[in-house]
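With one protein chain removed, the remaining protein chains of the complex are shown where they sit.
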Amino acid sequence: MSPSAYRIAVFGGGGAHAPLETWARETGRRIALAGALLLCGGREGVMAAAAEGVRAAGGTSLGILPGKNREESPPNPHIDIPLFTGLGQGRNLVLALSADAAIAIGGGWGTLSEIALARKHGCPVVLLASWRLTDPNGKEPDDLIHAQTPKDAVAAALAAAEKRRQSQDRRKGK
Amino acid sequence: MSPSAYRIAVFGGGGAHAPLETWARETGRRIALAGALLLCGGREGVMAAAAEGVRAAGGTSLGILPGKNREESPPNPHIDIPLFTGLGQGRNLVLALSADAAIAIGGGWGTLSEIALARKHGCPVVLLASWRLTDPNGKEPDDLIHAQTPKDAVAAALAAAEKRRQSQDRRKGK
Amino acid sequence: MSPSAYRIAVFGGGGAHAPLETWARETGRRIALAGALLLCGGREGVMAAAAEGVRAAGGTSLGILPGKNREESPPNPHIDIPLFTGLGQGRNLVLALSADAAIAIGGGWGTLSEIALARKHGCPVVLLASWRLTDPNGKEPDDLIHAQTPKDAVAAALAAAEKRRQSQDRRKGK
Partner (left out) sequence: MSPSAYRIAVFGGGGAHAPLETWARETGRRIALAGALLLCGGREGVMAAAAEGVRAAGGTSLGILPGKNREESPPNPHIDIPLFTGLGQGRNLVLALSADAAIAIGGGWGTLSEIALARKHGCPVVLLASWRLTDPNGKEPDDLIHAQTPKDAVAAALAAAEKRRQSQDRRKGK
């Protein structure tokens, strides 16, 4: 795993239905084929399907789990590197801060908190069959990226991650 | 402060404009008049206005701050009990878990993460000039409460807090 | 509760034996008589005894609990304001950062982590029948305060809290 590989998070629920899981698997596959590392919450549903797609394509996945240990938060069987946080949904912040860009697939309240924490900290978010938001001023936030397919979502996430790194490098005067 | 007093959180941004602050002040005032404790993020904007309203009405406010100390996160001058977490936006989870009910006033991405974390954990949320949400199934979540005035927001939050405590007591077989 | 009241934390285990609990009760009583607010982990043993002493003296106690809710982390019956963090032992950091000074009474590994996190962030720590430490250079850390009785421990904690506030005020140019 090269240190310069992009880290792409997939946000999504633990109890997703089959079509979303198919999309998550394809999303994971494309993240791995692009040479990026998958970050996810490490549990079932969308998270497991994304990690399964990564493994099928020979990539690496990192699962950032809510519980204190394997008994409290069993990682799904496709996770390569499980990390236990003991922080519950506080682990969503670690996902949001560690990713170069994120893709939200479907999702419930936990996923919405990940989307919000990511945007709060400048992490680009691509939405795939996920929440739609209207801010207190009655506007859709113009800094969310909408995609219609896993292929488009991964392409958009990688482009956003690249743009973000370039801007970070400029700030450091590289 | 009686241990049975309700704890009502006010979620909201640090850079709110004047009309929202007027509403936040009135919200805080009504929380205090009802004998409830205010929980908030302890910073400026909506948080400071809510705490100011609480103090004007002789109540007590608790500010759960993002930073490690007073230098990193100065509490606004109306906070009675400041707590420093050093968790950044991770402190939003503490607010969401500690409140019996919450009122979101306006707000940006941080506020949205608080709304999502609260709902994830069963804390009732009243929205006042705040985000509007459409879930991945295209529906507005039916477990959010909409209010048009501070008066209605506080009444709705207190009613929801009372209902939640009764349901918790029933589960404990009281 | 005046905003300028000192916040004194009591660190200690959930399964303490009777003599330590007697000391914790007396420590809590003296914290309350001094007009300070008690911060503790909110659970049983030393934490419950300290809160019991506070209540007997008409003071206020705040319990910062590890679990997500009352079912997961029942506060002991003497806590006035329970806060739920969902962070497990991560809540020890909130205690260490929020206290003006801390008193460790007995304790196991959790208490030791609280002592260490407090010292890491400049919070004075008074040890009462607690851990003894020798640093990697073979020296006892000279910034720990040793006390032999609850009376001495509370006096030392209050003196250290006052000295710390004065130094913070000087830094702010007050």
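By written order: A, B and C. Residues from 1 in each chain.
Note that a contact is a pair of C-beta atoms (placed from the backbone, for glycine too) under 8 Å apart; a residue touches a chain by one contact, two chains touch by 3 or more.
Bear in mind the structure is a predicted one, so any value in this text is a computation, not a measurement.
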Among A:85, A:113 or A:130, contact with the omitted chain is made only by A:85
Chain B residues touching the chain left out here are 68, 86-90
Against the hidden chain, chain A presents residues 1-3, 7, 37, 60, 62, 64, 68-71, 79-87, 90, 93-94, 97-98, 121-122, 168, 171
For chain C, residues touching the missing partner are 87-90, 93, 106-110, 112-113, 115-117, 119-121, 129-136
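Assume only the chains that are shown with their structure count from here on.
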Taking shared numbers over all numbers used, above half giving same and below half different, the chain A and chain B interface sides are same
Per the C-alpha means, the centres of chain A and chain C lie apart by a whole-Å value of 39
In whole angstrom, the CA-centroid distance of chain A from chain B equals 28
Chain B touches at least 2 other chains through residues 87, 90, 93, 121
